[in-house]
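Structure, as structure tokens:
Shown here: the complex without one of its protein chains, the others still in place.
Order of writing sets the chain letters: A, B and C. Residues in each chain are counted from 1.
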Amino acid sequence: MSINVTVWNEFRHEIEMENVKAIYPNGMHMTIKSFLEKEEDLIVRTATLDEKDHGLTDDVLNNTDVLLWWGHANHGDVRDDIVEKVCQRVRGGMGIIVLHSGHFSKVFKRLTGSNCGLKWRDIGEKCRVWTVKPNHPIAKGIGDGIELEHEEMYGEPFGIPDPDELVFLSWFKGGEVFRSGCVFNIERGKMFYFQPGHEAYPIYHNEMIQKVITNATKYVAPTCEIIDTNVGDWIKKPLEEI
Amino acid sequence: MSINVTVWNEFRHEIEMENVKAIYPNGMHMTIKSFLEKEEDLIVRTATLDEKDHGLTDDVLNNTDVLLWWGHANHGDVRDDIVEKVCQRVRGGMGIIVLHSGHFSKVFKRLTGSNCGLKWRDIGEKCRVWTVKPNHPIAKGIGDGIELEHEEMYGEPFGIPDPDELVFLSWFKGGEVFRSGCVFNIERGKMFYFQPGHEAYPIYHNEMIQKVITNATKYVAPTCEIIDTNVGDWIKKPLEEI
Amino acid sequence: MSINVTVWNEFRHEIEMENVKAIYPNGMHMTIKSFLEKEEDLIVRTATLDEKDHGLTDDVLNNTDVLLWWGHANHGDVRDDIVEKVCQRVRGGMGIIVLHSGHFSKVFKRLTGSNCGLKWRDIGEKCRVWTVKPNHPIAKGIGDGIELEHEEMYGEPFGIPDPDELVFLSWFKGGEVFRSGCVFNIERGKMFYFQPGHEAYPIYHNEMIQKVITNATKYVAPTCEIIDTNVGDWIKKPLEEI
Partner (left out) sequence: MSINVTVWNEFRHEIEMENVKAIYPNGMHMTIKSFLEKEEDLIVRTATLDEKDHGLTDDVLNNTDVLLWWGHANHGDVRDDIVEKVCQRVRGGMGIIVLHSGHFSKVFKRLTGSNCGLKWRDIGEKCRVWTVKPNHPIAKGIGDGIELEHEEMYGEPFGIPDPDELVFLSWFKGGEVFRSGCVFNIERGKMFYFQPGHEAYPIYHNEMIQKVITNATKYVAPTCEIIDTNVGDWIKKPLEEI
């Protein structure tokens, strides 16, 4: 069974900043699409902020099983009605992967019910992503962890609800730690947050990072029908004979 | 150390419906206030929907450690700006107890990030609230559980994120079960959802139910300073000498 | 990739009790084997208490990815050295499914670290197994739940550690509830406990029950290499250049 994946990207840094463009000439979404579609069972398209409806029309969303989300400086430009549609689809069963600075996106904040703050420092320090659940499907093939030569630091406390599954923890040379790979169950949907991915470092070109994102795409894919759980009325249940 | 408690109630059924008025002549909030303030360390006030700002002015909220919330048919009348203030205070550390039909309140839906649907049937059937975590502070003194002669049925699936702690499960004579006592950690705040409490039955006059709510009030009370976590910018962290 | 499954059964009731023999003439393990091996990717064998080494030689265990365990009146006859081997393999990554009265097996008690007591009553009352996590792979295809005309009652409090995932809750006509489908993460291994399966009722002939057990077998199958984590010494880690 194939999984329909949509990779959403803000896609402004890659246009406006030369250093980012150098790493991702076609945008991060195209890099992510490239490695995901090596998998036979993944059918991948992309969508970006400056497309009509941010590329997330009803037709696209209704045919998406797993959505990936990369946003950063322009979270405020994402339309509230589209944010709500995305959240409702997750609640109904769509999987979602929120990447890096997406922790501050409207989508992540609404789905966690939280403000999602964290500490940060961008000096391109060394980061080690340690596996804490070696038997988790998202960690398959990762072994003890991943070393990133340069990454932005994200540090605790991370203002989220307790994750349902903690898969990775990050270590930063400057002295901080971070819950960097977290699974949240949101009604019928699964959400994975993954910290690595600052735009100024070639994180999504790293094969181990690619493996995590590929694993996660399959893990959060729905196992039940995606339905609308935002019912206007409750489900009234008659008394059956028992 | 005393805990400042505010009991919020929609307070319309008790005015409009004779059968409810007969059970709670001064409103459910006054009944709840009465048993809570028997505790030396609880300082209790009330607030209701039809007061100015729903009784939840900044002054009241900023001096509330634990908020209790009972709402039902008029969730839509609660102002969005006040809902947001309540949610922000929970995120920052205030405790909150959501009662019965409050599962469909704006506050509960925003804090869980979910639609919070459930099955229901109101024939006043027997309900047994079973303790599944006997060592939980909220279950202190409850023993195996509580039997309610008449209660509205709430049934699974309950459209919530996985609770962080499951304290009670309810059995209904008509054939359903429900996760009826759930703790959620929302950033720095603790939230307890408790199912019993339909307006047409004298649930809040039951001494065991009163004990649960009293225990829960103390359990969700903040242990850290309540702060504003909705910071406009992230917390930028300089590199210290390490 | 195929999964090597071993179905272990005490296999004494089916020999000694006519009513059980009538339901499972070749033993419950053979019924379970029959429906599991309809799946292309499952390679299934069986083992029973009265075989040499309970059928669980090193060769069998070392080639088992998922072990199913049904035991009841003769938990005490299972050899401690074999129990320990089973537990070590689970800790190292093997999946395990503990069925019904296996809650009191040495294996389940050692892996949970708990006494695993519960309430019970065997009058063959109606049982409804409700799905509480519709998006869980183990609940795939189950919908709202399963109705069993006759089953033994198991009731809370269930003396276990908090399950990592709660998939099913059972309702019993006589007034009790039970956490009937629970996932536990035990180091590198996944364990699923599933309550239905009293020997005197044809539970394992029920197609929905078969679906749950089939789903669970695939869910607890290892995603990482199964290793020996009972290392005599700790893993001493030299300081690398960082």
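We take it that contacts are C-beta pairs under 8 Å (C-beta built on N, C-alpha and C of every residue); 3 or more make two chains touch, one makes a residue touch a chain.
As the structure is a prediction and not an experimental result, all values here were calculated from the model.
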Options A:27, A:134 or A:189, residue touching the unrepresented chain: A:134
Residue, one of C:3, C:42, C:99 or C:118, that touches the chain absent here: C:118
Omitted-chain contact residue, chosen from C:19, C:62 or C:230: C:230
Touching the absent chain when the full complex is considered, from C:28, C:87, C:127 or C:146: C:87
Touch residues of chain A, complete complex, unshown partner: 128, 130-134, 144, 155-158, 162, 165-166, 169-172, 175-177, 179
Chain C residues touching the omitted chain (full complex): 87-88, 91, 104, 110-115, 117-121, 123, 125, 153, 155, 159-162, 164, 174-176, 184-188, 229-231, 234-240, 242
Missing-partner contacts on chain B, residue numbers: 93, 126, 133-137, 139-140, 173, 185, 187-190, 222-224, 242
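Assume only the chains that are shown with their structure count from here on.
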Classification of the chain B:chain C interface as same or different, half of numbers criterion: same
Distance from chain B to chain A - Cα centre to Cα centre, in angstrom: 31
Inter-centroid spacing, chain C versus chain B (mean Cα positions, whole Å): 37
Where chain C touches two or more other chains, by residue: 133-134
